[in-house]
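One chain of protein is taken out of this complex; the other chains stay put.
All chains are identified by letter, namely A, B and C, in their written order; residue positions are counted from 1 within each chain.
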Amino acid sequence: MTVMEQRGAYRPAPPPAWQLRTDPAPLLPDVEPYRVLGTEAARKADQELLLRLHGELVRGRRYNTQATALTKQGRLAVYPSSTGQEACEIAAALALRAQDWLFPSYRDTLAAVARGLDPVAALTLLRGDWHTGYDPREHRIAPLSTPLATQLPHAVGLAHAARLKGDDVVALAMVGDGGTSEGDFHEALNFAAVWQAPVVFFVQNNGFAISVPLAKQTAAPSLAHKAVGYGMPGRLVDGNDAVAVHEVLSEAVRRAREGGGPTLVEAVTYRMEAHTNADDATRYRQDAEVEAWRDHDPVLLVERELTARGLLDEDRRSAVREDAEAMAADLRERMNRDPALDPMDLFAHVYAEQTSQLREQAAQLRAELEAENESDGGAGQTDGAAR
Amino acid sequence: MTVMEQRGAYRPAPPPAWQLRTDPAPLLPDVEPYRVLGTEAARKADQELLLRLHGELVRGRRYNTQATALTKQGRLAVYPSSTGQEACEIAAALALRAQDWLFPSYRDTLAAVARGLDPVAALTLLRGDWHTGYDPREHRIAPLSTPLATQLPHAVGLAHAARLKGDDVVALAMVGDGGTSEGDFHEALNFAAVWQAPVVFFVQNNGFAISVPLAKQTAAPSLAHKAVGYGMPGRLVDGNDAVAVHEVLSEAVRRAREGGGPTLVEAVTYRMEAHTNADDATRYRQDAEVEAWRDHDPVLLVERELTARGLLDEDRRSAVREDAEAMAADLRERMNRDPALDPMDLFAHVYAEQTSQLREQAAQLRAELEAENESDGGAGQTDGAAR
Amino acid sequence: MTTVAVKPATMGQALGRALRDAMADDPSVHVLGEDVGTLGGVFRVTDGLAEEFGDDRCTDTPLAEAGILGAAVGMAMYGLRPVVEMQFDAFAYPAFEQLISHVSRMRNRTRGGMPMPITIRVPYGGGIGGVEHHSDSSEAYYMATPGLHVVTPATVADAYGLLRASIASDDPVVFLEPKRLYWSKADWNPDAPSAVEPIGKAVVRRAGRSATLLTYGPSVPVCLEAAEAARAEGWDLEVVDLRSLVPFDDETVTASVRRTGRAVVVHESGGFGGPGGEIAARVSERCFHHLEAPVLRVAGLDIPYPPPMLERHHLPGVDRILDAVARLQWEAES
Partner (left out) sequence: MTTVAVKPATMGQALGRALRDAMADDPSVHVLGEDVGTLGGVFRVTDGLAEEFGDDRCTDTPLAEAGILGAAVGMAMYGLRPVVEMQFDAFAYPAFEQLISHVSRMRNRTRGGMPMPITIRVPYGGGIGGVEHHSDSSEAYYMATPGLHVVTPATVADAYGLLRASIASDDPVVFLEPKRLYWSKADWNPDAPSAVEPIGKAVVRRAGRSATLLTYGPSVPVCLEAAEAARAEGWDLEVVDLRSLVPFDDETVTASVRRTGRAVVVHESGGFGGPGGEIAARVSERCFHHLEAPVLRVAGLDIPYPPPMLERHHLPGVDRILDAVARLQWEAES
């Protein structure tokens, strides 16, 4: 008996039933971010969509500059601008249907506004009169999430619940490149894949988490490569190409809706402004890097296509500009008014029913406010002004 | 001018400097777990190594059965057996050099013992006389970690610290399939890859997290596929093939040592016993599944190879058995003695220097113990017996 | 008149029954956690639920506590009423950020738009010979977090009633289950379980005149035992079971202490920074002129929870309670 024959006799069974649980190949992203604008494919892009995206991008840009201006006037406590990332913000909003849910991060007020939320309501958190300025259920927009990545499991739970109820609802959750390092990112993606929940995870890789560049954040080939580790497809897209982002997100939404489970989308983009108005970006990056991205501006990319197709004449341009200016003027005007504040709200929503302690404390505050009012000669101190 | 020519004129630059940060292909695991025993390659396996592994596996198996027996006799509070997983436990220990560090999970007392730790010291936590029975720095074995996956960032920090100091030290951290779902798993792998820390993450995929089967834990093609999302190589190995596990871990350790950064190794294995002695595995799995793994037993696999090579005669068998029995007898005998307990230890190590509160409380306990002693007629109640 | 089929039940069984009845009554109640489905939980509290209601209503999750609680938040956002099981107290810590930053604040953040009717069941406390990380008393963390309710039963009947009330609550409840009482038994009628009272009411478990023991959860039986033993010393102790730490029932507590003039707070959780500080402080504020002695505390030691073989030195027992009672300045009365 030869050694080989012997081995044949005792060749152990492989671990019973071993196999890869799913084929990794289709889960891996392409090597290059998906692009439409500036390629052949752009020619086939729907004209209406292009015009719609253009209008929204111009509005979005104007919204960003207006909000930043409001911080300088002391009308917003802080504003994390999405300038340069408008294609992502707009596409996220447009990819969703009315019944779908958006889970924005703190930088994504623009996505909420593009979804139809009143800009003033979207800015309530950042103005500081309350934590959330709208009813999430009415708009199907979760509160802007400040603790990074914590909103991702919420999106999974909501989408899962909707699916259990038999409702046709998709949740799209936004997170930054920095946020992907948090444990909640990992747990959310894993739950979503195991539950096959109808969720789209949308990472805006804008190159920085405040001052920390991507290279200090991850060593992965791309953030989209994380998807395979959860058994979901990962997609890479040029985040400044509104048509491409819109297409990729729409496809992911469709997939989710059809029972295909979650998708991880990484949009490669760039944060053109500082982290917030309070940040000084010159401490950690070169102007040259910022400049290099100017030619890849999301508004510019669409305008080039529209121009090439002869769809962007001066009339169109000024109509779009006027629309954006009107939005900005309205925002400016309304943000210049002091918000109505009622300190007694502090106690109103802690519990469904106030505890006896809170009732005591509310009574104390009421008495204080009355005393204040009296000593003011009844003029009443507005809290907004007191800031 | 044709449309194509027009397009040439405005083709936007791609996002500046975009490229995958590393080539994903070499990071992806093979489709089949790596195996040596039962294949051609087994013939080339070093004879000394095979014999060493065999001896350790038999001891390891005996250690597991003995420890489980001790729970029945009330000498251990609880024991999570690694029966069926001995190849992983032994290989983890043997892949490390003296200066390297082992970070075991709560199931990995055997790895600690195989690394040379006194079995009684390894079982202190599970006996319940103290939380850790040895000096981690002396043995370069971190405390057995009960909170799942929390030991992984520790391994990263330690390996990173050693590297910063210029020391040649590798950390090998063990975790279960269930543990990979925790956020700490994700954060640890990411830190390790970004820091290129000399760490080996060793996942024993034994099919279950208590009652939860892998299919409810993850939808990934394999757990090793998670590696690519961090930019480190993922390796898949037959966890019951001691030679294969030893080889894969040794290679990962070598890579780490040479500055190649971390590796994620998934060993496919099976938990032959219940989760712990307190668990009832019949509630969640079929005997048939367990039986299917019996033919793939790690001890058996090595014995087949040794037999095939004519290296396992009766003498050898009984020498190995006797060695294991001696270890078990010693363990049994020593575990049957009540451990020495000093309740005052409760206060000794909370802080480097006792706070005044703790001094007060220690004085109170001392007085209580004295009073107890007196009423015992000085016989002294041993705490071990009191359990 | 129907005869009531009272038979002995354990607290674990009563909790399981509460879950079952809540799920049967309200299809929006979903149970999720590690091993809660097929296995029925490591303490078997959820035994049978997956079978009766299906995997979608009682779900084995991946092993990640922040993910579990975070998913529950999302489920609650969509109108479900999730009941989350944390396997042991110390394994609730990974979910701390979700609990503090979201669960406790979501209603307030959204001006009531998004309530969080989530019940978080946490087996807590020691005395079961558990190895490290299996015996923590973490109630101080939860008490210090506005927006949460913190509830803990001490009897079989309360286990049922308080859990039903917690699940029915439109606010998040950290429901602390005293591990070592899981197997405690009492006569109880599972076919006509006790009426569900609202949470937030303490109860006098034993009336007495000399001093009040203020306690909850696993320490309630210990205090009752101490009260019996105290009779030999001539003390007639009142025992108040708080049942709910948030909301705190100042009324019942204050009335008792004003009546007796003396109080000892008893709990397993560490003393320093523990619940007893709050309780003693508020009793002192409210009853100052009725107090014959400072409010004393008998608590766990200010140490990490001990290994099983030493835990008896940590846990507040009858002797320490009686010692504290003895220090209530009785001479001042005479």
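In this text, a contact is a pair of C-beta atoms (placed from the backbone, for glycine too) under 8 Å apart; a residue touches a chain by one contact, two chains touch by 3 or more.
On a predicted model such as this, the values are computed, not experimentally measured, just so you know.
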{"item": "Visible chains that the absent chain touches, using the contact criterion stated earlier", "value": "A, B, C"}
{"item": "Chain not shown: contacting residue from C:Asp170, C:Asp236, C:Glu278 or C:Asp319", "value": "C:Glu278"}
{"item": "Sole residue of C:Arg81, C:Arg105 or C:Arg164 that reaches the chain not shown, by the stated touch rule", "value": "C:Arg105"}
{"item": "For chain B, residues in touch with the removed chain", "value": "130-132, 135-138, 142-143, 147, 150, 152-162, 164-165, 171, 183-184, 186-188, 190-191, 194, 345, 348-352, 355-357"}
{"item": "Touching residues (missing chain, whole complex) on chain C", "value": "66, 90, 93-94, 96-97, 100-101, 104-105, 108-109, 132-133, 140-141, 143-147, 246, 248, 269-270, 272-282, 284-285, 288, 293-297, 302-304"}
{"item": "Residues of chain A (touch criterion as defined above) contacting the omitted chain", "value": "77-78, 125-131, 146-148, 178-179, 181-184, 209-212, 216-218, 283-284, 339, 341, 343, 345-347, 350, 355, 357-358, 361, 365, 368, 383-384, 386-387"}
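The rule we apply is simple: only the chains that are shown with their structure count from here on.
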{"item": "Averaged-CA centre spacing for the pair chain C and chain A, given as whole angstrom", "value": "39"}
{"item": "Inter-chain centre distance, chain B versus chain C - centres from mean C-alpha coordinates, in Å", "value": "35"}
{"item": "Where chain C touches two or more other chains, by residue", "value": "61-62, 64, 66-67, 94"}
{"item": "For chain A, residues contacting two or more additional chains", "value": "183-184, 186-187, 190, 194"}
